[in-house]
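What follows is a structure written as structure tokens; I'll ask about it next.
For this depiction, one protein chain was excluded, whereas all remaining protein chains were kept in their positions.
== chain A ==
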Amino acid sequence: MGGMGELGIGIGWRSEIDLTVERLPGVDFVEVVAENLHRDHLPESVRILRGRGVPVLPHAVSLSLGGADPVDPARVGHLAEVAAMLDAPMVSDHVCFVRAGGLDSGHLMPVPRTREALEVLVDNVKTAQAGLGVPLALENIAALLRWPDAELTEAQFLTELTERTDCLLLLDVANMWANARNLGEDPVALLDGLPLERLAYVHVAGGVVRDGVYHDTHAHPVPPEVLELLGELCRRASPPGVLLERDDRYPADAELAAELAAIRAVVAG
């Protein structure tokens, strides 16, 4: 399989690279971090992109759907309003938690892959979906540690989650590769075990090795192994879209354009 889906190739819109995103060739869609948008007005650059008909997909980082606390209706409401303002066909967040015991981790934390944690996650996802009005896609995260008592593989966990909630899958191949490298997991086995027919789109990002550990920084070039994994995915399914995430240490426009072109070449097979 292979070829271009209905979304195409995209890049994460960030205010620091707004002009770059506007003028980069071959940007078919973008993603915005939902928490960075106000519900009453859009940044001008985002309005320009919408004016050109470029789909803008809100990507949330704070719903903490894998957390034990009940879902915060205000956060779901904000995401729904941003989606409506952008006329977005879907929204997304992660399979993770970011708050517990009154503390905020500041970054995406893995949930234990137990039946019990899955029950809570499914319940939270259904609550969020009821308040959203557009389909919700959930993303696999990169983890630096693993919970000791997994009862399900990541593939089983994500498959059951999507089946029971009817959510879509936002598959991050860089996160898959990071987990493979750091936690000794098999990314190809994960690919083979996932419900790829529920694929919303795909994330690609770069990272760096520090002290023997790969960090998915979104601040370094995309490693060739991540593009190879994207190729493996494209041999199994036709992703509707593939999006490059870059959040820091922004390179020259030409470098981002080259990364987008490399992604496009892999998807085209």
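Operating definition for what follows: a contact is a pair of C-beta atoms (placed from the backbone, for glycine too) under 8 Å apart; a residue touches a chain by one contact, two chains touch by 3 or more; residues count from 1.
By definition in this document, contacts and distances are computed from a predicted model.
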One chain is missing here; what is its name in UniProt, given the choices "SCO6045-like C-terminal domain-containing protein", "Sulfonate transport system ATP-binding protein", "ABC transporter permease" or "Cytochrome C biogenesis protein CcmF"?
"SCO6045-like C-terminal domain-containing protein"
Considering the complete complex, of A:50, A:126, A:146 or A:264, the missing chain is touched by A:146
Touch with the missing chain holds, among A:104, A:163 or A:192, for A:104
For the full complex, which residue in A:9, A:120, A:200 or A:243 touches the chain that was left out?
A:120
Where chain A meets the chain that is not shown, the residues are 67-69, 97, 99-107, 109, 112, 116-117, 119-120, 144-149, 211, 213, 215, 248
